[in-house]
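Before I ask anything, here is the structure I am working with.
All protein chains but one are shown in place.
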Amino acid sequence: MTFLIPLIPLLPLAGFAITGLLGREMGKQSHKVAVWAVVASWLVAMLVAFGALSHTLGFDAAGAGIKLWDWIPATGFHADMGFFVDPLTACLLIVVTTIGMLVHIYSIGYMAHDEGKWRFFAYLNLFMFSMLMLILADNFLLVFAGWELVGLCSYLLIGFWFPRRSAAEAAKKAFLVNRVGDMGFALGIMAIWTQLGTLNMQAVFAKFAGVPHEWQIAIALLILCGAIGKSAQFPLHVWLPDAMEGPTPVSALIHAATMVNAGVYLIARCNPIFGTVPEVMVIVAAIGIFTAIMAASIAFTQTDIKRVLAYSTLSQLGYMFASLGVGAWTAAIFHLMSHGFFKGLLFLGSGSVIHAVDGEQDMRKMGGLARKIPITYVTMLIGSVAIAGVPPLAGFFSKDEILGGAFKNGFLWVWAIGFVVAGMTAFYMFRLMGMTFWGQSRVDPEKEHPTHESPPTMTRPLILLAIPAIFLGLLIGFPPESGLLHQWLAPVFEATITASGRTEAAYSFFGIDGVLAIGTTALVAVAIVMAWRLFGVNMPALGLHAEPRPDRVRELSERQGLAELYRGSSHKWWFDDLNNLLFVVWGGKLAAAVFWFDRTVIDGTVNGIGTVTTGAGMRLRQVQTGRVQNYALGIALGLIAMAVGYILIAVR
Amino acid sequence: MNLPILSLITFTPLVGALAVAALPSRYPHLIRRTALAFSLLAWVMSLVLLAAYAFGPTGFQFVEAHNWIPTFGIRYKVGIDGLSILMVVLTTTLSWISILASFGPIKDRVKGYMISFLVLEVGMIGVFLALDLFLFYIYWEIVLVPMYLIIGIWGGSNRIYATMKFVLYTLVGSLLMLVAILATAFAYQVGHGGSWVGAFDFQLLQQFAASGQFGDAFQNLAFLALFLAFAIKVPMFPFHTWLPDAHTEAPTAGSVILAGVLLKLGAYGLIRFAVPLYPHAAHTFAGPIIVLSVIAIVYGAIVSIVQPDLKRLIAYSSVSHMGFVTLGIFVFSATALQGAILQMISHGLITGGLFLLVGVIYERTHDRTIAKMGGLAATMPVWATVFGFFILASAGLPGLSGFVGEFLVFVGSFGISPLIAVATIIVMVLAATYLLWMFQRVAFGTMSDFLKGLGGHLTDMTGTEAVTLLPLGFLIVVLGLFPSLVLDLLRAPAQAFLAAAGVAVGG
Partner (left out) sequence: MSNSLDSYLVLSGLLFAIGTFGFLARRNAISMLMSIELMINAVNLTVLAFGAFVAPLRVHAAVIALLVIAVAAAEATVGLAIVIAIFRNKKTPLVDEYDSMRD
């Protein structure tokens, strides 16, 4: 059934082409082709994923691929256009196509009144194509192609409302920061080719042990560079919060559930490469866990509902990186999948909230929305509980596996920070819930009246996403460390884990694992209660009620010692200002200086030669008086000189 | 088949020029259509040639040779290999596109313009076909004259300065080239006991060079002279300053041809003549040339960021992109060379398209200042979409032709020395910076007051304008997805080049 694989990306591509070319004429129906293309792609992807995970339909444990054509057959370089599906790809396929499909459906309602709806769906389809190509590619160059194309789609979609200056700026920033990472990735691909003479991933992994160690480190670091850019890890994290300028479905699909996972996927995919360089793995873990705590600390103080979620995404991606870094590969993919679903849910929910209050994104102007938009409220509550890590929802299992992996693989510092971040996550999520749904309404009186629940095309995807947010963990992650997902992914990671010598002891709830899980859960509970007490709660069904206490919040934020932290957090630790100074101000000055050099020195030399020549000509033309007699005098003098010369020579 | 197809292709535009000359100038429409018809005819013939060309074997095909000035062994000798046929097809394609694109903008002296353009096409095709150094030189100079007229007569306000700079710069180079050619022929004649037979014949000269009979000191001098001529045309840093001026002042079609074909003449000369004839010198100077290329790539990109004028920006980006070509040539790697040639073609397509698109805007606003634009995506959505496509192609988006060329150059250079690639890779970010920033300022945001003042004049692209861009966009996509179409043609020339340069062909 491998011949079905190309259909998965090609269907959205066809949808893009049709919608892009004819969408304008289709008017209100312009979403039809795009949505059906993605639904069809989802069906095929499910079939393929089923085959790859159950090792039927022509797939075996190592996966199966299909080569379409020789893409770049140069002398001394070769890259194919080919796809490859193994269990890891299959997991990603499930996440990408499912969330992609739901976001498409959701967008029908969300974008219904936008003039550029057809454009939006065309871009979304192009994104699906690119993302699917990225995960299906069988060689690094094709991954890179998908890598760049998703960056492009992200650019187009962030800048979708292009008349808004901030949107255009954010789009450019996202693309450029991504490109910084891509530089590293591109160099990594070149290094792989030079060292191994192939870019096919399976071939590279098979031969990688033979590469000199310094090159192994270089290649791993360069690939990491790309992954950091795409997954918005420190120090290239600055683009993701700004990317929230795009329409909310885009934030859900690209900047939460799929594209930003590409970096995690790439490192997981390259586990045979990273497995050979433990020193780089430590860097991965450090970057990940640092990003996790830094982003969580910023999420504490943001007031834009989407930005809170964006920093939360950064933080969760940091978890995944940390998980990869400590060698808990499966846990990273597990978290990737569960995070994809509940963060997609949260973003779509926030979109529904924004839709309800007529475009307002500031949580200080929300509050008390629970009664007005009940479906959105309930689904978002499920998402928040899931991400906070309350058992038995999806986030609990995946986060628990990450922390457990870090602890048991000897990365105590990663575990310690991750433990703290788990509490922080619960706190800021319930801060968000409190400010948005509970307490008194602070909505603008003019917008108060029309506040209404979103149409079914928007709420149904929320309900559909809430289901995996609740059950995914139980379904594929239970029992812990030997659930379905572990069985699926064992062929992908087994060799690397065995080689690293970190074969974990079996999970024992009545041993260290249980202690860790209970400890984390206790911290999460405390954090949630703290959030309730500060920002309010109102769940009559559970008999919970607390009014928000803004005065207490203000007092805390001004207290000695906390005030500095508060300031740093609300200024996002000044990363944007630093980048602005470094690249916009100084970079601009450098460019201006180089241009000055070009005009004055280089072009100046050229024009200088011209000026000297014309100047000399102007001087010399003074000799030409225009008077015949002067010329004749010259002739006569010349004759005399010749005669004298002749005589002198003749005499000698 | 003994049809002299190469000569037919070369002189079809000349016949066209004569035909146009015979038409009375009061029928500008007829003149335009006649010119277009002949350029299309040349294009079709070049496609036929491409179809008839035998892939695979090394060496030249369809060779025609006739005595011309037998006293000095000068012959009319033309022939093609995989490299030159690609360049000829590129030339004929861009020629008819340029002529079509001139239908609207050129309203004065249409007759003279069309004649100039057709003669220009003769010269350009001739350069790529000539296998006799003297003939090559003649065609090289023929190119100069019509371009001089096109910029000088139909150009912008500062056109005289620009043309003088362009002509003087190029003339300095071509005179040095003439000296080098004569010296080479003379050395050959001396080496053959005073017989001039074959002294200008490229193939014989190359055999002579391959047997190592040009002395090292002579090679260095001759190579430098030839290199300077070609480097000015490419243009390489630091001989590039004529380019922004010429581009800014030239009419749209002039810019298209200038960027699309004229810059390629220099690169073609380096690949065809400078390196194979003086391999030892080429190796001697390869290091400095690589450094200059790397500087050009990064420098051109940095300077592009701060350009206030659309055309100037694209001109500086050309300096950056053409840096890849010279880099690819002088690292002496088959991969990089193929990448360089692919880059030549895709730069011709992409930059040609960009100039056409700027022309569309100029036609409506009579301005190219970036700061005065804004919000065009709302007013001219089709134009903005196409412009965005070419911008992305220029930024090296995978799946489009620019990426393949640049990446092959990167990989080839990385294999020679990772340092080169590391020093150059920053251009990935810089190119995206200047292109996207420009695009953002032109297309995004709200409409500027300047544009609002134009009111109804700001219409979207017309059908003719779309027709000129369609083939370019199509080729960019096709070459991005199936670069083998070009790479297969280049395998033999790349091997021949490396063999002539005395480098073992890898992989």
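Going by the order they are written in, the chains are A and B; count residues from 1 in each one.
Rule of thumb we're sticking to: contacts are C-beta pairs under 8 Å (C-beta built on N, C-alpha and C of every residue); 3 or more make two chains touch, one makes a residue touch a chain.
All values derive from a computational prediction rather than experimental measurement.
Although it is left out of the displayed model, the omitted chain contacts the following shown chains in the full complex: A.
Considering A:Ala61, A:Leu544 or A:Ala632, the position touching the chain not shown turns out to be A:Ala632 (whole complex).
As for the chain not pictured, it touches subunit A at residues 624-629, 632-633, 636.
Just so it is clear, only the chains that are shown with their structure count from here on.
Note: centroid distance subunit A to subunit B, computed from Cα atoms, is 38 Å. For subunit A in complex with subunit B, the residues that touch the partner chain are 69-77, 81, 141, 144-145, 148-149, 152, 155, 159, 162-163, 165, 167-169, 171-172, 175-176, 179-180, 182-183, 186-187, 190-191, 193-194, 197, 588, 590-592, 594-595, 598, 602-603, 606, 610.
Looking at the complex, you find that subunit B touches subunit A at residues 165, 168-169, 238, 240-242, 299, 302-303, 305-307, 333-335, 338-339, 375, 377-378, 392, 397-399, 403-404, 407-408, 410-412, 414-415, 418, 421-422, 425-426, 428-429, 432-433, 436-437, 440, 443-446, 481-484, 487-488, 491, 494-495, 505-507.
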